[in-house]
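Here the complex is missing a single protein chain, while all its other protein chains stay put.
Per-chain numbering from 1; labels A and B assigned in written order.
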Amino acid sequence: MTSPLLTVNNLRTSFRSDRGTVRAVDGVSFTLNRGEILGLVGESGSGKSMTAMSIMRLIPEPPGSVEADELRFDGIDLLALSERQMLDVRAARIAMIFQDPMRSLNPVLSVGRQLTETLRRHLALDGAAARRRAIELLEMVGIPMAKSRLGAYPHEFSGGMRQRVMIAIALSCNPSLLIADEATTALDVTVQAQIVDLIKTLVKDIGASVIWISHDLGLVANLCDRVNVMYAGRIVESGPIRDVFYRPSHGYTLGLMSCTPRIDLVGERLRPIEGLPPDLSRPMTLCPFLPRCAHSVDRCRTERPALIEEQPAHWASCFADLTGSWRQTT
Amino acid sequence: MTYSSPSAETEIEIVRNETGRQLAFRQFLRNRAATVGLVCLLVICLVAIAAPLIAPFDPAAIKLSEKLRPPSLIHWLGTDHFGRDVLSRMIWGARISLSVGLTVVIFALATGVPVGLISGYTGGNTDNTLMRLMDGFLTFPPLLLGVAIVGLLGPDVQNVMLALGIVQMPVFARIVRSATLAVREETYITATRALGAGVGRIIGHILGNIMSAIVVQVTIGFSAAVIAEASLSFLGLGVQPPASSWGRDLSEARRFMNDAPWLFLAPTAAIMICVMSINFLGDGLRDALQPRSWRSHRPAAKEPNAT
Partner (left out) sequence: MTSPLLQVENLCVSFPGTGGARVRAVDGVSFTIERGKTLGLVGESGCGKSTTGYSLLQLIKPTSGRVIVDGIDIASLSRREMRPYRRRLQIIFQDAAASLDPRMSVGDLIGEALDIHGLARGTARLPRIRKLLDLVGIPARLLQRFPHELSGGQAQRVAICRALAVEPMLIVCDEPVSALDVSIQAQIINLMQDLQKELGLAYLFISHDLSVVRHISDRIAVMYLGRIVETADKHEIFGSAAHPYTKALLSAVPVPDPDMERTRERIVLRGDLPSPANPPSGCRFRTRCPVPIDDCAQIDPPWKTLSETHHAACIRIQGIPETSLFEGVRY
């Protein structure tokens, strides 16, 4: 067995604010294998984006602070790298795409220029070769008339097309890891379907691994091999996609599934998760989900559950026995 | 990068019955520079009001035997070339400077704000006509326009006020218009319209939300007016002797710069302190009027189920 592409061990990211230290990521550990698509799901403030930003070392320090027992990417200790070395890793080895492509693209530079710049800097291509490669890339992400659109500016593209450009830039240096942070959230469903298909085929072609960050359980079900469910800065459940979706083992995962309206099911009343997520600036000694949990047991009120392997490869930090609480779809 | 979640609420908290105005005031007091500015300005105002009571000498009393005396125990700030007490002149001068500033700003507010509001709210041709008119005023260098108006009407404090008011009106109009344009498109204005609110109420909402822009402009306008009055008086177009104004005295002091620097320093310091106080006050008000800074409750000290 080969070593994992990415190993994250006990990642802790915190911010100093006027209300005290906010633990945005609070002891997250996971591994990502080569060629794997890993989902990170959770609601806003759950720490899923912060986890990605921490891995990319994009957290401004101060006010932030990123610590980890291990943060290893393809044999490289990311925490030991200088800012310069990290710049190279970010450009060529780990690529990231965001929710809002308009903000990630420079509005005063043509799309072709932004693409070729990356290519020239990181792949040391000359002008003509970079241009050829840029056209290839745009064609690859399904932009019609790629050649004539090299000179176009970001605002001349639709939202879906801009996200395609972002993907082209992200994949231009054949990265081994692609981090997509809510990459399709701002897009319409029909365009989202196109982009998801595109990412699926492209990463298979270049053999990249993906961390897919989303709040949309449906997308994760479609795309991912494994999923980490995050809540209040921690991974509360982790496992192969089918195990987590068909046998949710944490009260939060179960709650999330029960409150999501589904297009394939006849409308029964939704079962919302009552209350609000916890304030991350306060110390937590019990399960962070306890105040909102509908399945808590006595033990939840006395000690904090650890993340344990309940089934092979299926981890959860929950004392409640949730067997049978979720409809078995298959 | 702060990570605030509004979930910090629990049952234990103090609910205060405070209006936005009170919360804004509380926020204002947290700003030290602004509070100092406010206090300074209040002192200057009090001094101006109480001038007949506190001025040690008659500001116009000429006593040539005492001329150009440096600061002493009798004349704290010295005397000028006519032997007039500089401190007394400064105290009386505050009346002129402050009343010019106040009148000018009130005039500019009373004319500029309605123009800007109507222009921004109605849009279309009304907006175009009004704004082209305002642009017309703005093409003149402000001081030159002031000089022209005063030249036309004759050198007199009232004319100076009118001239400076006219100069500032288009600035107010433009600022109010652009703020109105931005606020008019806010969802809460649409929501209020949808509730069935009339034009008056909508304008009320808009005014409330452009208030910080107006307040800032008021402080800028006020200090600009104080300086402009000084400049016009310096040019001999403002206050006529023997009345005193900071600008007037500054202009006269210029001839004795080497022999009697206190003559020059006193009005300079007065203008500086006054203008800076107003500017600090303005900054503080602008920040305090942002609803984001208002806290109607105190976050509870600890989470009940955390321990």
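Assume a contact is a pair of C-beta atoms (placed from the backbone, for glycine too) under 8 Å apart; a residue touches a chain by one contact, two chains touch by 3 or more.
All values derive from a computational prediction rather than experimental measurement.
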item	value
Per the touch definition above, residue among A:Pro175, A:Gly233, A:Gly255 or A:Pro278 touching the missing chain	A:Gly255
Contact set of chain B toward the excluded chain (per top definition)	5-7, 11, 13, 15-20, 23, 186-188, 190-198, 201, 205, 208-209, 291-292, 294-297
Hidden partner interface residues of chain A, rising order	43-44, 144, 158-161, 188-194, 197, 215-222, 241-242, 245-246, 255-257, 259-267, 269-274, 276, 292, 329-330
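Here, only the chains that are shown with their structure count from here on.
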item	value
Interchain centroid distance [CA atoms averaged], chain A/chain B, Å	51
